[in-house]
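Every protein chain but one is kept in place in this view of the complex.
So, chain A:
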Amino acid sequence: MPIERIHGCTGCENCVKACPTDVLRMDPDTGLAFIAHQEACQICHLCRLACPVDAITLTPDKSILPLVSWA
């Protein structure tokens, strides 16, 4: 998986702004960041570099979708 986990978030919103592909969003209930569109992650680490408390875990792997005839 690309972006894998957010743990220890303090809700500063930096990663949401830093992510160029809209993977991350702020949860209005908890005030914390969450992974909304993991499949759009390009594994660039900008979110991690932007996070002041190092809450973001990434791995270099990404699975590829099976291709079907229409979807």
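The rule we apply is simple: contacts are C-beta pairs under 8 Å (C-beta built on N, C-alpha and C of every residue); 3 or more make two chains touch, one makes a residue touch a chain; residues count from 1.
Here, contacts and distances are computed from a predicted model.
Candidate names were "Sulfate transport system ATP-binding protein", "Acetolactate synthase small subunit", "Amino acid ABC transporter" or "Succinate dehydrogenase/fumarate reductase, flavoprotein subunit", and the UniProt protein name of the unshown chain is "Succinate dehydrogenase/fumarate reductase, flavoprotein subunit". Looking at chain A, the residues touching the absent chain are 1-2, 4-7, 16-22, 25-28, 30, 32, 34-40, 42-46, 49-50, 58, 60-62, 65-71.
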